[in-house]
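With one protein chain removed, the remaining protein chains of the complex are shown where they sit.
Labels run A, B and C following the written order; every chain starts at residue 1.
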């Protein structure tokens, strides 16, 4: 009796497994346009800063805006809204040993959210002229979104590990995204998701953008803990296909933002070629002198009381926001001048806009690092 | 002359190579039902403890039942039935050096099985109110199964590295499973198997469940020693296909239990998505304070006198049964709160029962650990 | 302009990438027949010892025959026929530093072959009752084969890195295998080859067996030096397909022997399932106390004066011939009791002969070692 091939599994790809193929036409990098438009706002580059307490506090949100017109997202359920002075809580997390870090984070994040702090944090940003984006979990959105928008927030992000348009729960009446979009006088972004179907249904609720990515980040251990996750290149390609199909059907272009898992300019470029309109970076910013995390990073789900899915990692303070985004740099590992890398990659692919960049080819290719290392071993001992 | 492609080999996947794709619908974890029914019994969660001497002794079987209604299997050919007081034998194994461990295990397991101890061990469990499952090899089943059931065993497991419904041997009349099922007043589980054909034939004998897995466990070296083995995700998918086909033909649903190779809650979730109705865990329990192995684990085939296929491994005592199964935890590597992980993963896949969880998608995806590690290297040196 | 997929490359598999799937029927290992017939001789097991100076000298050839009826091949162009007393040359090689080893081997093997020693070595083996097989390169075969057979050699092996039935050279009249087979009163084996076409043409010359394998051995660096090589599982499958087609066309069954690259009993079993009738092992024997290499191994091509393709490796003396072939053992890594491993694997596949074993399924499966190691890392630190 021959085994029937029970189920075919399709391959999914991460950044390390693909490479961008140069184009048949090239364009001078200075002619490439990397701007990003979402919810009526236009940003001069497509790099967002993620809503991590180690990365974005009100002061960073302002710096990020000033340093070149980027968008940073503040978390409404983080330290900033649980503590009048978050400095002490931050110090407690940063001074914990590696072994204790998760337990300390669980404890610090068990403090209640104080609604009066929400307005305070948002006003700090708005008073300094920056566009202000804030995030909350689906469970808190109904309560916090009106407060935030009243205080001046320009963009509201509904964010959980996995969010769908159809969520089954015991509560009589959960969050209905279509209603939220209709009632809230601000564009709504929703995430995270990784699949064609969920993305398409989310877009049909009227939201302004989708965050793509479940389980890929450096601080995320969702794959180990619950087995769930899709590598980012495939996730981005699938969600981009949903965006394009939604556009064909409705004429409305809803951008997608690949969130998490990128470590270099090369990874950012691959996300864009895979179909992202922008990227959201977290831990890579933790090395910038301007971030509150002093070289550390951790995620929101690290604070989960029962089943934490994340770790505190240490990257060290090793750059500035300016060098990280725009260079110049003497690093050759792709961790500085990310926006410059986008311009250059678009140039060799002959793409003048990010949408044209979506047309470049990706191939499945093993990481080059291994080859280089082997070379040095083979030759360096002679 | 062009080489004909002599034989096509199909790919087989293990836990490290796949990931679960979130669903288009999500459900609140507290609404998910993880119960497991087999042979007329229902258990409140689908995690079984494997019949290893390092994991299950009578005392553990009772603890496991009491800690949340799980099923532990006792081995009728292990230390418990070879020694009146197994403590001394256990100490001998645990105090052996790494180099001597296999030889010591071979020696200790060469003591004869004492039938009077079988009843004693079973009665210990039954008197304390737990459901009692016991296992024996096919060669010993005819002799030991009636003794065990007479002493009160509720479930009998026939277990060898590979078991089929058709075994060719010199003995005039070997074990015939159909007869065993008919004569034994207790449900019979059989294992292990990894293929569609063998599983279907086993189910046709009237057994109550099938154990899936050849060569995947941490203590197992069957792949090195004889080259035999199928990675667990593919093995589970193939056997689940046989179960579903058997159900279509007969209307009888025979559950399958993936046995071995799981190291984290994520692996357990992947086994369930691949089609398992439950999982049997071994070495992962060896870290619990309640197990007899004091942080060590080894398998039955390690004791084979001619061709041992297994190693003694050390995991250290590092958790309790309660935390391992139900949390709460501050670990972020997936090694505690396994049942909580199942609830959470079912939630993000929109599955309210384990059978609905079988419908989730798996993709082939490289392990995320590598990516994380690379990240830290790239950034931590800046 | 879309890139055409210029050439499709087919995948080739080595031992580490495949696993044997158990059968739907099982058979008791003691009922399995592992004998091997070639050129009119029958051996009680299908394991041959390779013609390496570190492994086979006349004394070993006798021991190997006596220890259980196996066949060892002596090299007619090695130390035994270049030196009256090879002990000194051997000592020179073994006492060289790692850095100097290749240069020393090149020097030692530059001594001329002394034809009178050929008869002496062969008579040593024949006088002690063993079957005697000897090997030479194609270039020396015309000269050495008659000498060897006159001295009593039972089997003659023509061996080079790559041998084909059609070789183009400057010499007026090179080796014509069909003539050799006709004239030599002893069966002729030829190797090595890895492809369907070359194997089929070789078989059509009337030879008695084919050695399969280019570039796979532990001491071989042909893949690094000239890029040539085919992993052994695929090479064996391709050559087995040629053997089966040749049998269909002519009714003559010409056995194939997989030569090189096997490190464990598991690898040997995989070679047989892939289609080998027997296996030839080299470096794995170097650990046996009976071999001349005292725990070292190196190949013939290591001695090439211009472009050596091989290294001297150290495995240490760590077993005996008896334990290596037949056990019993306390090792669980598959490096002892190789013949026992074949019996066991055939049993779980329900194969009573090696030819039935060819019908078992192989799947592409990642090495299990990685999984085990990860497990220990994940758990051992808790």
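For this structure, a couple of remarks:
Note that in this section a residue touches a chain if its C-beta (ideal position, glycine included) is under 8 Å from a C-beta of that chain, and two chains touch if they have at least 3 such contacts.
On a predicted model such as this, the values are computed, not experimentally measured, just so you know.
Among C:45, C:82, C:246 or C:263, the one in contact with the hidden chain is C:263. Within the complete assembly, A:237 is the residue of A:96, A:207, A:237 or A:286 that touches the hidden chain. Check C:75, C:319 or C:337 against the missing chain and you find that the one touching it is C:319.
When the omitted chain is restored, the residue from A:69, A:152 or A:327 that touches it is A:327. One chain is missing from the display, and on chain C it is touched by residues 1-7, 9-12, 14-17, 102-103, 106, 161-164, 166-170, 193-195, 197-198, 201, 214-216, 218, 220-221, 223-231, 234, 261, 263-264, 283-284, 287, 302, 305-311, 313-316, 318-319, 331, 333, 335, 369. Seen from chain A, the chain kept out of the figure touches residues 10, 13, 15, 18-28, 30-31, 195-197, 200-201, 234, 237-238, 240-241, 264-270, 273, 275, 327-334, 337, 340-341, 344-345, 348-350, 352, 362-372, 374-376, 378-382.
Definition applied: only the chains that are shown with their structure count from here on.
The angle needed to superpose chain A on chain B by their Cα atoms is 90 degrees, rounded to the nearest 5.
Distance from chain C peaks, on a Cα-centroid basis, for A. Our note on geometry: chain A versus chain B, Cα centroid distance of 39 Å, whole angstroms.
The distance from the centre of chain A to the centre of chain C, each centre being the mean of the chain's C-alpha atoms, comes to 55 Å.
Looking at chain A, residues 1, 3 sit in touch with two or more other chains.
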